[in-house]
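Attaching a single structure in structure tokens format; questions to follow.
Here's a slice of the assembly, chains where they normally sit.
First chain written, first letter: the chains are A and B, and each begins at residue 1.
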Amino acid sequence: MSRAEILDSADAAVAGIEDGATVLVGGFGLAGMPFDLIDALIRQGAKDLTIVSNNAGNGDVGLAALLAAGRVRKVLCSFPRQSDSWVFDDLYRAGKIELEVVPQGNLAERMRAAGAGIGAFYCPTAVGTPLAEGKEVREIDGRTYLLEYPIKGDYALIGAHVADTMGNLVYRRTARNFGPVMATAATTTIVQVDQVVEPGTIDPEAVVTPSIYVDRIVQVTARHYTVQGAR
Amino acid sequence: MTTTTADRAYPGPPRSADHRLSMDELAAVVARDIPAGSFVNLGIGQPTKIADHLPAGSGVVLHTENGMLNMGPKAEGDAIDPDLTNAGKVPVTELPGAAYFHHADSFAMMRGGHLDVCVLGAYEVAFNGDLANWTTGRPDDIPAVGGAMDLAIGAKDVYVMMTLFTRSGEPKLVPRCAYPLTGLGCVSRVYTDHGVFDVGSEGIRIRETYGVDAGELAQRLGITPPHPA
């Protein structure tokens, strides 16, 4: 359906996310992290979630707050351990959360595959490492590859800069990161943006995420966290 | 798998028109059946006409596989830009809210199942939804597939728009395709000048008839009549 739903609140935007859902959460550290949607998801109460995100939370905000609320069963991410990942670290060491570490490029490419209808792909990353365990290996043209499968989300929660009312998105700088890929890989893509504009306002040559990938939009007041985590 | 209407429940008699439809009338029928707000790819040729029949405010967004969403009508006069064409290389226009993307992104969109509806022409469609629309397979026919195979497996619903019979009167909706296939079991509905059909794994079912009785149509296609004549 073409015209994305424009919602009044982050709470309305995350309505219906079920217990046990797989949720792709944008952001690289704090850049691009959809804080308002995550806070709304905490209020909404869905639990037993599988979260796919580059990190496993920074400081006590965003994803870290969702983890602290006990709503997450499993995290797929490339880099959980950071100087400010104390929430995840404690849960993991207490055996209260599952972790699947995925190389960052594979995380992105596996979500791209999900969005692009690719059944699986042979990737050279991680060959010969512990992360290759259990994966099918094939030599192609003299190079060794591992078979990687798509990662599909039930929902994607992402942050973007500007949306038009059809759902076209542009991002800001490196806050773009996983947003465009996650938008393609989820059944329902929910976006928080700084601004919603009329169709025709965004240059069609500069659209990063075309409207077809966007289901729900909420405009939020930009919040600025310091880069290393605490509010 | 080829089945007939006998294999599934039939909800009632088909709607009908009192005459065989022209291709333009048929385009209007297809346009009517496209849900408001759908993302749609219209194949080269007859399906292109469907765009002219989409009601204003339908919110239907047209995708063209050469890299655009929210394509507008055919360009005329000064609006012609050689850098803006549809998949048939016909100059077109851009609507507000359009987006351009490259070919890999465009076909990822298609293959990833994000389009709601795609309407294609066909040489033949089988009762099970198999599609043949890319080559006759004759020795003198230069094979050219374009985006047909990608479209066939990409959209959530693949509709075919075609005449029901060849010029010599042979049905193009058949138990099994004789022409080389474009895709397996991919078509869900077939719009023709004589009627509209659901096809697929549950077999063929007549939805509408135009200028012909459903029983007679069933007989000409060699399928079980939908209901007692």
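Following the convention adopted for this analysis, a residue touches a chain if its C-beta (ideal position, glycine included) is under 8 Å from a C-beta of that chain, and two chains touch if they have at least 3 such contacts.
Owing to the predicted nature of the structure, the values given are computational and were not obtained by experimental measurement.
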Tally up each chain type across the whole complex and write it as a label-plus-number formula. A x2, B x2
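The rule we apply is simple: only the chains that are shown with their structure count from here on.
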Chain centres from averaged Cα atoms put chain A and chain B apart, in whole Å, by 36
In the complex, chain B touches chain A at residues 35, 37-39, 59-61, 63, 68-70, 94-101, 107-116, 153-154
Which residues of chain A touch chain B in their complex? 1-3, 112, 114-118, 164-166, 168, 184, 198-200, 204-205, 207, 210-213
